[in-house]
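Right, chain A next:
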Amino acid sequence: MTGTSAAATRESAASVRVEAVSKVFPGDVRALDDINLEADAGQFVAVVGPSGCGKSTLFNIVAGLIRPDTGRVLLGGRDITGTTGHCGYMLQRDLLLPWRTVIDNVVIGLDVLGVPRSESYARARELLQRFGLQRFERSYPAVLSGGMRQRCAVIRTILYDAPLFLLDEPFTALDAQTRLLMQEWLLEVWSTLGKTVFYITHDVDEAIFLSDRVFAMSARPGHLLTMVEVELERPRSHEVRFDPHFVGLKAQLVALIRGEAERALAAELT
Partner candidate 1 sequence: MSGVREHTGSRLREFWPPALLLGGLVVLWEISPSFGVLTAIVPPPSLVLKTLIDKHQVYIDNLSITLVEIALGFAVGFVIGLLTGLAIVYGRVAGQVLQPLIVTSQAIPVISLAPLLVILMGFGMEPRIVIVALAVFFPITLNTVAGLRSADQETIDLLKSYGASRRMIFRWIEIPSALPFVLAGVQLGLTYSVIGAVVAEWVGSGRGLGKLMLLRQSSFGVEVTYAAVALTAVVALVLLGGVHLVRRRLMPWEIAGRVEA
Partner candidate 2 sequence: MTISDVEARVQSVNPRTEGRTSRWASVGIPLVIFAALILAWEGAVRALNIVPAILPAPSRVLSTLVKEHDLLIDGMATTLQEIVLGFLLGFALGIGVALGVVFSGVFRRTVYPLVVISQLIPVVALAPVLVIILGFGIEPKVVIVALGVFFPITVTAVAGLTSADPEMINLLRSLSASRLQIFRMVRGPAALPYLMTGIQIALTYAVTGAVVAEWPGAQKGLGLLMVTQNALSRTDIVVAAIVIVTCLALVMYALPVVLRRLVMPWERIGRG
């Protein structure tokens, strides 16, 4: 419960709508084609699809780093298309700055907002303590293990305290065992924060396990194939993977995405 005090300071969760977003890059590379996504406030939503389906472009559009050619992004009903500062943002690479100590890395979002160090450090220490990293507060990232570095990245995202978290395959680089543990850990953290999460992955299993709602995307140009609601009780443990509902959803999504991947492979071979 200690985390909620930090979480409540800026903005609480908000609903997110991606409306009719399309994007074509120079050279007629059609990345996204009429994408519609929706997440209620506080929902965990996953986007799955084969590699090269424009997931990351979608992600950068929601983060406000890229402007879509058409369509818009709404946060709590407010148009935020092309503007930054609304999202906590986390990638497969931890993006820790080698020249900042652990604590200076996790407060960087607050540095951008101009929060005084005395305050940001106090909040950071609370989370470092909670996530077992307090011993490394003054260490440089070079001395941390992969899992520890990724936990730092999560703390950095939490501290920035945006209403929406964007996570782009954050655990893909970790080994299978660590990854499963990190997924459970993430759900635990998320349950105390009550944030809206967009989680991008190519792993169907991971998407179902984490989310309330899963959007499946096609190969390039990325468009929406289907949306499924995951009706599994929370809190979830790893046994939920054997639940018939889980298995049924997984079979359905895997078949869809597999068909897409085959289509893409066939296109490559001809």
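Rule of thumb we're sticking to: a residue touches a chain if its C-beta (ideal position, glycine included) is under 8 Å from a C-beta of that chain, and two chains touch if they have at least 3 such contacts; residues count from 1.
For anyone wondering why these and not others, all candidates are chains of the complex that A comes from, given by their letters.
Everything numeric in this text was worked out from a predicted model, so none of it was measured.
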Touch assignment for chain A within the complex, options 1 or 2: 1
Candidate 1-facing residues of chain A, complex: 60, 63-65, 84-85, 87, 89, 91, 93, 95, 97-100, 108-109, 111-113, 139-140, 142-143, 160, 166
